[in-house]
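Shown here: the complex without one of its protein chains, the others still in place.
Here is chain A:
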Amino acid sequence: MAEFKVHRVRFFDYMPTAIRAMAFNHRTERLAVARADGALEIFNFADNYFQEKVIPGQDGRAAEALCWLGQRLFSAGLNGEITEYDLENLRPRYTVEAYGGPIWSISSNSQGTLLAVGCEDGTVKIFEILEERIQFQRNLDRQKGRIISLCWHPSGTLIAAGMMDMIKIFDAESGRATHRLLVERGVGASKSREVVVWSIVFLSDHTIISGDSAGKVQVWDGLTGTLVRTHLVTKWDVLALSSSQDESSVVAGTSEGTVVQFQFLSSNVGPQDKEWVRTRTFKNHSHDVRALAHTDTAVVSGGMDTQLVVRPLLDKVEKNTQESAMRKIAFPHRSLVCCAKKAGLLLFQFPDHLELWRLGESNGHGSPGDSLPVKRKPEKLIQLKRKGEDHISCSAVSPCGGWLAYSTVSSFRLYRLQNNTISVTKVSRLPKDLRSAQQLCFSSDSTKLFASSCRSSVLVVDLNQSDCKYLHTLRPKSGSSQPVHLLCVSEDGKWLATANTDCLIHVFNLDKLKLHCTVPVYSSCPTAIAIHPTNSNLVVVHADQQIFEYSLVQKEYTEWSRKLQKRGLHPLWMERDTPITHIAFNPKNPAHIILHDTFMFCIIDQNLPLPEAKTPLYNQMTLRSLPESERIMHSHAFKICKHFQHLLCVRLLEDHSLVVVERPLLDIQSQLPAPVRQKKFAT
């Protein structure tokens, strides 16, 4: 049916950074994840674990601890500052210096009125939460030694603090330390080293559970200050603890990469004598598990190996459903690659720089399965270091390859590129409205730049030879405050579609510079949108893997879309666990839609019948073995190619060749530091 020349690119050295901390908001089912480079990611667990928002990091700001307070998110780090984030504009809202040296932990009381932070200088500082700010209230009694971990008692009257060699319980009212629990050091050589209480959990029955650097998970009675039970979990450190909301289960993450579950169970029939029993061990990480969250149905873990693992607890979910499948989220749910399809350029976005590559060339022709001789090797044209402390949040290269733009939370930069001579000129005079953007997009003729900014508005900037001019700001009527995370412009330059994390999709008419329509709202967040070049149909794929086609002319779903909804998508399609991140069209064949996720790319042929639930979805191998005449009987609309894996980008160039950018997990793993040494058999 279709033969493609594929540029298989593996030179994008995308390297995710380690997960440092996470916090789960049980009410909104959002998980906040802090990475070692300071970036913050918000995952929506109610919507297929979709990575809704990414707040780029900043040099010198890495969150050591995260804390939700209602819808508000706070972080604290070793730079000694407490930061509240603006989740609508994807930037820090403000930072407050705690004046206690590096902050190790942050915790709010269950009433949501006070915030406690544990500092290097031995103080626990209480901040009052105001409407717009937080305000320092007082210090609890200063201790010798740093406060590593903190946990409020659910009543809000007590705070347990993990320190070096001990745990202190404070009266939150008086600020006095009421109990001192001594934590035993490790045996052998580690006897001389202080034991660090890395994590602590204070339960409503005054049970304190601690995890420490000697590998112990200890259960204490917080009323009497006595040790109830010690579980030696690992030879290394227990770095993180998290309890379930009903306090019946606690998970501990270790340096060995294991997550150990403890449950509050009665050993006999009688319900009286319950105790904390070690029940399950999960090993899904190769490196330290630094952060844990215990949702109602799953254990979420992350650490040095950069992957976020959602491990459902099989007693809480229905077996053999999608919910019971383990998920590993290794790649971002947005594209870090931008392709100038006319010029054959690839722009790779890193937190601190951009790389512009020109693809190689081959003049050979080959039969399917062949590798063609590479006549010209790909070359790196430009490596552009960002300015300032903030990391790059978005970037784009124009289709002709003549413009390059990137934005951080604080600045926006536009460059003029001369490809033949490889020269970069910064466009100095920018419109003053264009200070920062969340998404960037060039029109296909490279004459316009679209930049999304606050409250889902989109700036339209006109580009000519060497400078740019502000044209208009497109604003949706609804006034949604959520950020735009998808932006696409039609080939003919007539339409601009935006999607935001409120699941709203707006289509603007660029000729009239006003809102054309709003696509009916679907409950799941769009993960990719695109406008068909010839018939102006908007194709939308959502986080729950549903596909819709909406006619912009008729302002209604198309016939094909209705057919698809009626028939339902193939079960195997629905079971995929990575979102579709890009949609493209084949100008040669208007019926073809090209889309991809991490593990496959797919060409949907709208002329072919949709697959039945019972027919095999992945049928390329079968079709290949059949003679041509019989193929048509067995083929269906979804042509899926799994030949390329760990896809970060699939684009169709103007010369109809495909570009696939792969980043094999193995390459990422090989760049990780060595894990803790473990005794393996016969070593």
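We adopt the following convention: a contact is a pair of C-beta atoms (placed from the backbone, for glycine too) under 8 Å apart; a residue touches a chain by one contact, two chains touch by 3 or more; residues count from 1.
Just so it is clear, contacts and distances are computed from a predicted model.
The chain not displayed here is annotated in its UniProt record as "Nucleolar protein 11", chosen from "Alkyl transferase", "Nucleolar protein 11", "Peroxin-7" or "DET1- and DDB1-associated protein 1 domain-containing protein". Interface note for the absent chain: among A:Gly360, A:Pro431, A:Pro533 or A:Pro616, the touching residue is A:Gly360.
Among A:Pro378, A:Gly493, A:Pro616 or A:Pro675, only A:Pro378 touches the chain that is left out of the view. Contact with the chain that does not appear here is found for just one residue of A:Ala2, A:Ala325 or A:Ala613, A:Ala2. Although one chain is hidden here, its contacts on chain A can still be listed: residues 1-11, 360, 362, 365-372, 374, 377-378, 603, 620, 623-624, 631, 635, 639, 641, 643, 657.
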